[in-house]
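Only one protein chain is missing from this complex, and each of the others stays in its spot.
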Amino acid sequence: MSALPSNNPYLPMVAEVVDQMEEAPDIVTLRLRLTEPHERDAYRFEPGQFNMLYLGRVGEVPISISSDPAEPELIDHTIRAVGRVTEGLVRLREGDKVGLRGPFGTGWPMQKAKDRNLLVITGGIGCAPTASVVGYAHERRDQYGKVTVLHGVRQPRDLIYGNRFDAWCDAKDTQCLFASQESGPNWKWHLGLVTELLDQVEPEAIEGMIMMCGPEPMMRAVAEELLRRGRPIDDIYLSMERSMQCGLGHCGHCQYGPDFICKDGPVFPYARVRKLMKVKGY
Amino acid sequence: MEKPKISVHKFSSCDGCQVQILSLEEELLQLADRVDIAFFAEATSRMNPGPYDVSFVEGSVSTPHEIERIQHVRDISKVVVSIGACGQSGGLQALRNWGDLTYYLNDFYTEPEHIDALPQSTAFHDHIDVDWEVPGCPPDQGQLKYVINSLLSGAKPNLPSEAVCLQCKRDGNVCVLVSQEQPCMGPITRTGCGALCPHQERDCYGCFGPQGGGNIDALGRRFNGAGLTPTDVVSRLRLIYSWAEPFREASRRWEQGAQGAPLPPQPHKHGGMRS
Amino acid sequence: MSERKIEVPVLARVEGEGALHVKIRDGQVEDLRLRIFEPPRFFETFLQQRDWWEIPDITSRICGICPVAYQLSSSQAIEAAFGAVLTPEIRALRRLYYCGEWIESHALHIHLLAAPDFFGFPDAMSLAKSHPAEVRRGLHLQGLGNDLVKMFGGRAVNPVGARPGGFYRAPSYSEVRAMLERFRAAQDDAAELIAWTAKFNFPDIQRDAPRVSLRHHSEYPMAQGNILASTGLEIDVADFEHHYREFQVPHSTALHAHLDGKPYWVGPLPRLNNNLDRLPDATAHLLEKTGIRFPSNNPFHSAVARAVEIHIAIEEAIRILAAYLKQPLPKPYVNIVPKEGEGAGCTEAPRGLLWHRYRFNAEGKVVKAVITPPTSQNQAHMENDLRQSVLESLDLDDGALQAHLEAGVRNYDPCISCSTHFLKTTIDRGD
Partner (left out) sequence: MDTAFMPKEGLDDLIRQLADSGYRVFGPTVRAGAVVFDRVDSAAQLPVGLASVQEPGRYRLEESGNRRFFDFVNGHESLKRFTFASQEKLWSFSADGTFQSGLSESPRTAVIGARACDIAGMKVQDRTFLKGKHSPHTDPYYADRRRNLFVVAVNCTVCVSTCFCASQNAGPMAEDGFDISLTELEDGFVVETGSAAGEAIAAKLDLIPPKGARERAEESIKACAQAQVRYIDNDGIYELLFNNLEHPRWDDVAERCLSCANCVMVCPTCFCHREVEVPSMDGTGSDHVRQWDACFTLEHGSTHGRHLRPEVRQRYRQWLTHKVGAWWEQFETSGCVGCGRCITWCPTGIDLTEEIAAIRDQPGEKAS
């Protein structure tokens, strides 16, 4: 009989929390480091990829990598506590251990976007996948043009990514615009839909590579608006989210038309998913 | 760190849910090491009046006094977990909700005027906010352990709401509905038991309550196709979880009249058949 | 004039919820009530109109502690009503199934409910710290009994495999073989358990009352036989209602039951006392070695009786399992053809006689159901016992007296949840 395979993609590696940063009341960035030196040395990722993080005795969830691929030893995950596993993950402290499998999936088209402006559109509450894009471009300022970030929320209190947005707004050649569907005290930005922000940015921004992450109806509305404005569909990318159990294209939970979001995505060209996104309950 | 204080309280019930805890064998001792069993009348003479971190409540609410008691338990407990069918739906004894209490009292008691009973046997969530519900008559020990362990780890217990059929098939059972026309409730019943009835080669009778996304009327039509009358269908739905909303409402629909053609349609006519 | 009151608002380590009130005046028991506040659940009423085949699934929910007893008494009554006769093989399987419940229920009672009293602990979890091996042995026996029930019914509480006429499924060869091995391995544990319980520090008391149990011509009785009283009365189970009477007594809220006009006693100790000549040899030998003289009228010896019955059940299970391996059963039930009629059934629940009677219409739907659980039968005798205990122990302080009385209640393993019509009594709202 042949020997058992040594390489088991279902088996987590061990990672240690080396830093823990609170972004907002229920959003935490965990900086992780693989404990095994050879695993650490071999680990590489791209912006937009994700890991499966395992919390002992509780469970495993997909979380995007939000740090810079140039420093693969330190892997950041910005996590919002929404349920069983994530609520436990955000309680972890320096020195705690988690299981880590990854990286998985295809990332943002950062090569294709070289020398171009970037239009990053996010929605909902805190959108980690796009953070990696902005961070990546900021680290390589000479390779990318202007970065424009449009962020839409339902109500002002959903705008909770405070520190990070402040840093982005202050960065060179970066513009941030916000929209809220409902008004509230001290809301000084746009009142309305994130699509309406497109009127407020300079035309060159819209000419850039477009990368989106957020609720599907929002992404679809923005993408369709951009198409109406004559943007080519090939310039529009978005990151999708589905339930994922394995990250390997085996468990079937993220099966989406002809794709598995975990391996064929999570970042897709809009053209690939446009038709299905229209269908309720797909 | 101080051990979390847990308590177990009984209301109108058969005690079976508590027995599921008492029969955890070695694991009962392990649990006792990890928590302070502050109140559990059936297991210990120590009776700490509270407050508690987690209270497990068994049974349904069927007397005025029980309303007061469950409210008190809620007041003195951080987390309240209802265990079992009675607590989740009023239980088997909610069958009386379909009739008239005075009939039951007169049928039963020589001096009914002295009996303190509410007209209906109801779930805890009808009276207080319940944090978690563990289904089943009785609940499954594996699910109970999972919930206890989750709460002790500070994690939300997510129990699946799918049909019994999935576990039935994982276990390799033969479908008694398809192979023997037994009126199996598995397709509309929530998983958790381990598909015990089909394993015993009999029909499921719904003791874990309605599944999350089932189609009760279609199964009723299937039973109809297997020879059950609408009255029989009502009776299938009105057993252990008769007062859980999906079964309650569907049984009312079936009481009011037919629900369309029996299933499956015979003989075959359409489509992918070479004639 | 002195007055003492013992109030036990919630009896601990009993099954179900009950309370005990005692009022002592001038050295006399003025009032003693074992109060049941289990709310009514109307089982007998909502059995009406249900189909015959649903009954065991419903009655098992009366009591989560002895569901097998309920299923089997129901099934017997149904079979009697419809004239169905079991084959000897199916009857043997039923006995095997019942062995599981006896073992499980008795082991639970000895270790989790009763034993802590004899060692001065509040519960078995504390007892396990000083007597880890004994408690673990007990829990494993309990588990073994549970697993035997599970072989037939998937789970030990409200198992699902029994039906009128037998079982839905015959256990497989491999299940039975594995079970047999485990039972053989448990024989020593059961023997040691008898010796262990016999050394408990028993109060020396005697309680006289007619002992009532089933009596079978050759076996230790479980689910077959006549009803026998130590007074000499022996009747068919169908005649039980002619001798048995429930009635109310002044100054007590609880309903009392008499057999031929007298309080009586059911449960493991009366059963053992009545059937000492029906013990398997190995068990009889072990019982003799305890040095306790049987028949015994000391209710505390119920703990030994339970251990003895665990041993009997293990011996019996081994015998039946081994026979089954030689001849597995193709069809595990006899067909039932419903007809109009009436039938009674009676089996020995771990805590005593459990008697059912049903009347059916021609379609096999229930017209009337009567269920008489063991606890209600013991009620009158139990209160007499406690009354006597109070008088014998007046010199104890309140705490010790209460503990003594509670332990006395536990001897009967009253199963309060199953007090179906044991509740046909007034719950006095004035108190």
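Each chain gets a letter, A, B and C, in the order it is written, and its residues are counted from 1.
We adopt the following convention: a residue touches a chain if its C-beta (ideal position, glycine included) is under 8 Å from a C-beta of that chain, and two chains touch if they have at least 3 such contacts.
Remember, it's a predicted structure, so these values are computed and weren't measured experimentally.
Although it is left out of the displayed model, the omitted chain contacts the following shown chains in the full complex: A, B.
Note on the undisplayed chain: of the listed residues B:44, B:150 or B:235, the one touching it is B:150.
Per the touch definition above, the residue from A:60, A:87, A:158 or A:235 contacting the chain not shown is A:60. In the complete assembly, the contact with the undisplayed chain comes from B:163, out of B:163, B:233 or B:250.
Contact between subunit B and the unshown chain involves residues 24, 27, 30-31, 33-34, 142, 145-146, 148-150, 152-153, 158, 160-163, 165-166, 168-180, 184, 186-188, 201, 211-215, 218-219, 221-222, 260, 263-266, 268, 270-275. Listed here are the subunit A residues that touch the chain not shown: 1-2, 4-5, 7-12, 14, 54, 56-60, 82-83, 97, 99, 241-243, 245-246, 248-253, 255, 257-260, 263, 275-276, 279-282.
The rule we apply is simple: only the chains that are shown with their structure count from here on.
The geometric centre of subunit A is 63 Å away from that of subunit C, both derived from CA atoms. As a whole-number value, the distance joining the C-alpha centres of subunit B and subunit C reads 26 Å. The distance from the centre of subunit A to the centre of subunit B, with each centre set as the mean of the Cα atoms, comes to 41 Å.
Shared interface positions of subunit C, i.e. residues touching 2 or more other chains, are not present. Interface residues of subunit C facing subunit B in the complex, by the touch rule stated above, are 10-17, 38-46, 50-51, 54, 57-58, 61-65, 67, 104, 108, 112, 116, 122-126, 128, 135-136, 139-140, 142-143, 146, 152-158, 160-161, 163, 167-169, 406, 417-418, 421, 423-424, 426-429. Residues 10-20, 22-23, 25-26, 28-29, 32, 37, 41-47, 62-63, 66, 91-93, 95-96, 99, 103-105, 107-111, 114-117, 121, 137-138, 140, 193-194, 196-197, 199-202, 205, 207, 235, 239-240 of subunit B touch subunit C in their complex.
Residue ranges of subunit A in contact with subunit B, taken from their complex: 57-59, 83-85, 87-88, 91.
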